[in-house]
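The complex is shown incomplete by one protein chain, all other protein chains being positioned as in the whole.
Showing subunit A:
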C-alpha cells in the first residue's frame, strides 16, 4: 500500500514521455504568451490577457503534470538476466 501511494506521488514516466512533456510544455507556454497578449491588446483589457494566460497554464498543468498513460507507452526494455556463475 505504502509503495503504491509513493509510486502515485512520484508519477514516473518513460524517456519518450519525458521528451513529449518537455516539448508540449514549452510550445504551449510560448503560444499562450503570444495569444493572450494579442487577445488582450485587441480587446484593450488586461483582464482578458491574464485570464486567458491563467486558463492556458491550468490546462497545461493538468495535461502535463500527472503521469498519464500516454507518457508511458515506451517502457524501457531491459536485457534478460544473465546466468550467474556462482550458481
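By our rule, a residue touches a chain if its C-beta (ideal position, glycine included) is under 8 Å from a C-beta of that chain, and two chains touch if they have at least 3 such contacts; residues count from 1.
Please note the rule applied: contacts and distances are computed from a predicted model.
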Given "Signal peptidase subunit 3", "DNA polymerase delta subunit 3", "Cytoplasmic tRNA 2-thiolation protein 2" or "Molybdopterin synthase catalytic subunit", the protein name in the UniProt record of the chain not shown would be "Signal peptidase subunit 3"
Where subunit A meets the left-out chain, the residues are 9-13, 18, 21-22, 25-26, 29-30, 32-33, 36-37, 40-41, 43-46, 49, 53, 57, 60-61, 64-67
